[in-house]
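Missing here: one protein chain of the complex. Every other protein chain is in place.
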Amino acid sequence: MKITPILFLFTLLSSTTSYASVHDFCVGDIKAPETPTGYHCMPLANITSDDFVFHGFVAGNTNNSFNAALTSAFVTDFPALNDLGISAARLDIAKGGSIPMHTHPGATELLIMVHGEITAGFLTTTAVYSKTLKPGDLMVFPQGMLHFQVNSGKGKATAFLTFSSANPGAQLLDLLLFSNNLPSELVAQTTFLDLAQVKKLKARFGGRG
Amino acid sequence: MKITPILFLFTLLSSTTSYASVHDFCVGDIKAPETPTGYHCMPLANITSDDFVFHGFVAGNTNNSFNAALTSAFVTDFPALNDLGISAARLDIAKGGSIPMHTHPGATELLIMVHGEITAGFLTTTAVYSKTLKPGDLMVFPQGMLHFQVNSGKGKATAFLTFSSANPGAQLLDLLLFSNNLPSELVAQTTFLDLAQVKKLKARFGGRG
Amino acid sequence: MKITPILFLFTLLSSTTSYASVHDFCVGDIKAPETPTGYHCMPLANITSDDFVFHGFVAGNTNNSFNAALTSAFVTDFPALNDLGISAARLDIAKGGSIPMHTHPGATELLIMVHGEITAGFLTTTAVYSKTLKPGDLMVFPQGMLHFQVNSGKGKATAFLTFSSANPGAQLLDLLLFSNNLPSELVAQTTFLDLAQVKKLKARFGGRG
Amino acid sequence: MKITPILFLFTLLSSTTSYASVHDFCVGDIKAPETPTGYHCMPLANITSDDFVFHGFVAGNTNNSFNAALTSAFVTDFPALNDLGISAARLDIAKGGSIPMHTHPGATELLIMVHGEITAGFLTTTAVYSKTLKPGDLMVFPQGMLHFQVNSGKGKATAFLTFSSANPGAQLLDLLLFSNNLPSELVAQTTFLDLAQVKKLKARFGGRG
Amino acid sequence: MKITPILFLFTLLSSTTSYASVHDFCVGDIKAPETPTGYHCMPLANITSDDFVFHGFVAGNTNNSFNAALTSAFVTDFPALNDLGISAARLDIAKGGSIPMHTHPGATELLIMVHGEITAGFLTTTAVYSKTLKPGDLMVFPQGMLHFQVNSGKGKATAFLTFSSANPGAQLLDLLLFSNNLPSELVAQTTFLDLAQVKKLKARFGGRG
Partner (left out) sequence: MKITPILFLFTLLSSTTSYASVHDFCVGDIKAPETPTGYHCMPLANITSDDFVFHGFVAGNTNNSFNAALTSAFVTDFPALNDLGISAARLDIAKGGSIPMHTHPGATELLIMVHGEITAGFLTTTAVYSKTLKPGDLMVFPQGMLHFQVNSGKGKATAFLTFSSANPGAQLLDLLLFSNNLPSELVAQTTFLDLAQVKKLKARFGGRG
């Protein structure tokens, strides 16, 4: 075979593949300014196999007042996820622990039960969708829905959470309402909570006002 | 001029315009099953100028315990908005009234102050963004953010709300938490509210358990 | 309660919320180069409540040959709208005035009548959709459609315009055809207008050729 | 090799491929109601190789008052294009002919010159972008821009047009303005054309009023 | 408090939440015709908590010639995933087994290692990205990339696969090339494989010609 011509054609064809950093993947440059659709792409020449692997998707320390821990693999932890529309987190909940009410405004959550028993659910204005889950079960929490997970078993519980976004964020209801300096009277008026309850939780979650 | 040939060309050209129901607009058939992206398109032959106009964008009755009223022009009220990514509502709040904490999971809200004074804001886990608004002011509430509006003036207040979706929905926090039959103990555990507070609000908002 | 552990968990959780500049909102840095999807995000640390409020959504000066004025709140006027898919403008038309034929290539327009009477419509190759609007009426102009608004009342008219894009642009037909240096003969050939008409309007709208 | 187990695995794997009608392609059922994103998918069992081939992409009859012809291969002509974001048309222009000013609200047009010479351009409110094209040239007309093509050569001209939509539509300016029953006075007021010019073109393009 | 007015307001507000089937979620009606963006939404009244849970995410039978099994939870298995942009599968590979080269044209794959050791990688025209994975590792395979997974350990291996689509599909290279009736000569010409090799694999994978 003629080796030179074939290399010549390869040049031609690779001229259509050298944009790989755009079209095959776009590993995020998380130090640079962000765009509305994610981070800029790292130069293709800098990318190695190691960029596509995340280590340390292991149990976090649940020795805290929630008796729970989240280990996240989001785009800022794992820049190869940039623009790929997916991420994951490991959830460990000790006996009696829970992840309180929260939303992910930009992502659906798909929970894979790994160990123990979790009672989980999400809320709409017309219904609550709640189930007790065991290993071998999956549960989906549609994008933006207020949801919770409680360890309802006799020991530890572990679940893997996957999200339909590289960067799902998390809006924990108590942090939204009680960790800031919005006047307690205004919180009470717009939540129908008693003022004393608002002040009590502001004290707990570090809010003022 | 040659009329027949020109008509002949018009036939050709209108073969590229007869799909108007897809490309120019898609007035929703709100009686038919929904798709993930909205309603099926009504046949173009059925569409008239009246389909593109909504009447009754007027003050609602604020004689209720919120002292507030919302008049919505969403896709189910105004099917021409189907697939157009926009809708509107009129908000009237009597003295002392408010729209309590809520989210629109699928839409950004842009508020246009028309009359009176409203104090509004939205919450993130790291900050509160809140302002007092007067006629001539606009305020934007990014998609999925928990937000509120309170009449902070001496009389009635009116604002026009516009949304970046034909169907923004509305998730009122108290309805999510207290209008259903999720056990009060579970609500308390996942919100850190006192059980008595949960039971009190369940009684008010029609929840059980 | 154990304050240290809870702070420890907050650290964990806030690691999922510190990307707020991407997921909660992306206030545009309108000085930096643009991307196909909008402006880069301002650093979260620089954002205050004031960024989410626009002042001066008031009547413009209609003392011009259109007897009309547009006051825009688009992303370059109000950078918080960046990537949020919505914007607004205030339209004031004096008696006898109008906004001539134009399109918004990238946005649907939803008009809210506030004062007076406006006759508005949009054109397709197969039909015209036109109505006379009064306060309490809305009219929608689907994306890309050629449309107009005329004050058909006895006094001033005011409408609020909202758009399904942070940056709707506006392509005024007379500016497209008559404000440039495209040869008049070419304009005439491709519009079927008489050459004299083309030259007359080029003189009016500042075109040459 | 063990044939049964391998078939057994194939069953498993093909359970992930049997949704081909959604994920590999979605040939449009153009007789059924449309959705905002296109036509329903024909059942996979009905699809053959013939569905993916369009015949008759040939010169149309230019014996008309435009001396031009468009042969379209859009989704209603070629249902396999449904949801694929691309389509094509063949443009033939006799000596002296042209395609008058028009827009494609939902598609960018990429023109491939095949034969002869065409002068083409598009208009923005701030500039005209116009060139004379010969075989071997491409020209792009960004989505929604008002554009034209004129045979500026000594003989026939042919170009292939491709579009970034399965269904680009076409809004011919003269049809928009002059083929309907919008009152001539209103057309004149909103275009600054002389009333006589409007009436003359309404007569030509079949409008009334 | 006045119960009637509050109910009256709830009616108003729930008029903005009754479209939940569109905006909160859209559980797929997998018996009805498909749209380009997924399945039609089941009526909200038919939806229960059970719709959001999938059971049987367990090991499949690896007693086949690949010594591997895939248990899928895609939209046709779990209709609640419709339009949510996420799905999952469980991968079990016996000692010496593998999942051969394949692509998911419409989804990124994120692999979560659970047990054992897997060597996995994906191929571009300019590089190979390959790693050996152990529990606690994640690896991402960007959308459309040709990739493989091999059990490189001493015992069984298990991984959970998640996808950025409700319906990722799977294009197994050997099925594409060798399970159909494309003439062997044509396969050889377009793959550079020896004709004998093509015929041998066609015999194994059930192809003809």
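Per-chain numbering from 1; labels A, B, C, D and E assigned in written order.
Going forward, a residue touches a chain if its C-beta (ideal position, glycine included) is under 8 Å from a C-beta of that chain, and two chains touch if they have at least 3 such contacts.
If you're wondering where the values come from, they're calculated on a predicted model, not measured in any experiment.
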### Message
What shown chains come into contact with the chain that's not displayed?
### Response
A, C, D, E
### Task
Taking the full complex into account, find the residue in D:S130, D:N151 or D:Q171 that is in contact with the omitted chain.
D:S130
### Query
On chain A, what residues meet the omitted chain?
1-2, 5-6, 8-10, 12-13, 15-24, 26, 29, 32, 35, 37-41, 82-83
### Query
Given the full complex, what residues of chain D touch the hidden partner chain?
13-14, 17-18, 20, 24-25, 44, 47-58, 73, 78, 80-81, 84-88, 108, 110, 112-114, 121-122, 124-131, 133, 136-145, 160, 162-164
### Query
Footprint of the hidden chain on chain E, which residues?
98-101, 103, 105-106, 119, 121, 123-125, 127-128, 130, 143-146, 148, 150, 170-177, 179-182, 186, 189-194, 197, 200-201, 204-205
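To be clear about the criterion, only the chains that are shown with their structure count from here on.
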### Task
Averaging each chain's C-alpha atoms to get its centre, pick out the one most distant from chain D.
A
### Summary
A CA-based fit of chain C to chain E gives a rotation angle in degrees, as a multiple of 5, equal to 180
### Query
Taking each chain's centre as its mean C-alpha position, how far apart are chain A and chain E in Å?
20
### Task
Please compute the C-alpha centroid of chain B, do the same for chain D, then give the distance between them in whole Å.
35
### Junction residues of chain A, two or more chains touched
105-106, 121, 124-125, 127-128, 130, 143-145, 170-172, 175, 204
### Query
Drawing the touching chains as a network, do you get a line, a ring, a star, a complete graph or other?
other
### Task
Give every touching pair of chains, nothing left out.
A-B, A-C, A-E, B-C, B-D, B-E, C-D, D-E
